[in-house]
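Of the protein chains in this complex, all but one are displayed in their positions.
So, subunit A:
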């Protein structure tokens, strides 16, 4: 439930002020950020996935904020997982926090969960994913084609096949839907 931590434990992790001791891991693709987040959290490190500062914003970007003092160790853990950041830079300004609200709509036979700009809808009886909506990055149609018709929890999750912020947001909606539909 690493993604939930991003949304649900608002205020946990490093404080937004006094970030001189924090560094940023910059990767080429969001899918690498998602893998790095899992590897580093599994290793017990206090990290956060955030929006990059303007000077390194280029498109659908996420960065990993980590304690700068642990740089070498973090690099070693990442290398062990086959991950190599494009850059490791100190935090010099405020970072953007992702949208932290889920919106849920019950259509009777169907349930829709929205996270940021992405919506996921399932059939409540069969738990089959019937629709994916929203977003603007090109992995959205790709993920939608793979998800629609699958039962929730079966087949790939968006984090396994997505590469962009829209894919990341869809994964948050997916995880929230799994949570709501779990017995």
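Basically, a contact is a pair of C-beta atoms (placed from the backbone, for glycine too) under 8 Å apart; a residue touches a chain by one contact, two chains touch by 3 or more; residues count from 1.
What we mean here is this: contacts and distances are computed from a predicted model.
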Per UniProt, and picking from "Carbohydrate kinase", "Oligopeptide ABC transporter permease OppB", "Membrane protein" or "Phosphoenolpyruvate-protein phosphotransferase", the hidden chain is "Carbohydrate kinase"
Sole touch to the unshown chain from A:38, A:71 or A:110: residue A:110
Omitted-chain footprint on subunit A covers residues 29, 31, 51-52, 54, 57-61, 96-101, 103, 105, 107, 109-110, 112, 114, 116-117, 119, 121, 123, 130-145, 161-169
